[in-house]
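Yeah, one chain of the complex is gone here, protein chain that is, but the others are all in their spots.
Let's turn to chain A:
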Amino acid sequence: MSDSTPSRKRSKWDDDEEEPYVAVAPPSKRRSKPKATPESADATPPPQQSTTRQSLHSRYVPPRTHHPPILPSRSVYCYERLNQIEEGSYGVVFRARDKQTGDIVALKKLKLDEEKNGFPITALREVNALMTCRHENVVGIREVVVGDTLTQVFVVMDFIEHDLKSLLHLMPSPFLQSEIKTLMLQLLSAVGHCHANWILHRDLKTSNLLMNNRGTIKVADFGLARRYGDPVGVGGMTQLVVTLWYRAPEILLGATTYSTAVDMWSVGCIFAELILKEPLFQAKGEIELLAMIFKLLGAPTSNSWPEYSTLPLAKTISLPSPQPHQLRQKFPYLTAAGIDLLLSFLAYDPDRRITAEDALQHPYFTESPLPKHPDLFGSFPSAAAGEKCVHLKDPT
């Protein structure tokens, strides 16, 4: 509207002050209608800007010009389709070129044909979460474009060359400790950012972490993301989240009020996978997964997880006898600090599981070897861009 930099001229204010008082005080006072420009109301202090005031502005109250305008979706024909990247249950992903800027982007077509309940709430959550969680290490959403009919909706995202899962498969030797630290710091800062914005990702896994050729990972696929509140789980949350291998024990045991800790468990599984070059818990079903977790970490006790017995499915599980964790055997070359961090991610009690913010401060990241600068990472041929690749895409 009018300029949002408030004017500062003082002398005129005293004059204006009396009149508005009279104008508003009687509740039923009829105000004549200012025409198209309502802000040209009675009290218009003279426009004079001051630089001192600007600096006093709270960063929570950005000037009006910082708000985006209301802009309709553009047409998908603003993009030129290049090649198909992948197809999933949610829809198809294409690589495309912005006809105006020449930028290469990823176009994700949403499946809307069989919708009985209007625009799917999951797609809505995904678009919203991506728009809310803009971050260096979250895949950037550029816009949402539409086709000719109302059933054609495409999410336009930055194109990123690799996903971490195929990369782990493809690369001859695992990541170095220094590289793992860099990747983990990026992942943690992205997850911390999402949590700070009240978004749970709920599907963190290596195939949902994209990586470019400049050593930067980006969290992608917010298809299961949703807002959470405090208190959590208002309205109840589903247990059908997170790919099995990365699923936290409280979800496996039927909790409906889980929170940010479920993402941190997944982060722990990813950390282990980066070291091992293969997923930590490759279970075929929930029961097998719980058995594997209990075997690696020892069965939960009333000390390590006080609320265990109150969980809906806890009674159906018979716990093995308590034993210490086996992480040292599984990760013989990891430092004590690394084991400690992994153990903090994989803490049974969600309340005691480390938060993303705290994990960023963990001593593991400040001990030798230090995190490697992203620019020093190697690059690989991108399967998604149709570049030469020695390895076929994993069917999962």
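As a convention for this text, contacts are C-beta pairs under 8 Å (C-beta built on N, C-alpha and C of every residue); 3 or more make two chains touch, one makes a residue touch a chain; residues count from 1.
By our rule, contacts and distances are computed from a predicted model.
Asker: Tell me the UniProt name of the left-out chain, picking from "Cyclin-like protein", "ATG13 domain-containing protein", "Dynactin subunit 4" or "Trafficking protein particle complex subunit".
Answerer: "Cyclin-like protein"
Asker: Out of A:68, A:102, A:285 or A:378, which is the one that touches the chain we can't see?
Answerer: A:68
Asker: Just to verify: which one of A:81, A:134 or A:352 makes contact with the chain not shown?
Answerer: Missing-chain contact among the listed residues: A:134.
Asker: I'm checking contacts with the chain that's been left out. Which of A:85, A:106 or A:144 qualifies?
Answerer: Per the contact definition at the top, the residue touching the missing chain is A:144.
Asker: Determine and list the chain A residues touching the chain excluded from the picture.
Answerer: Missing-chain contacts on chain A: residues 1-2, 4-7, 10, 13-14, 16-17, 20-21, 24-25, 27-31, 33-39, 41-45, 56-58, 61-62, 64, 66-73, 117-119, 121, 124, 127-128, 131-132, 134, 143-144, 146, 150, 153, 197, 226-227, 234-235.
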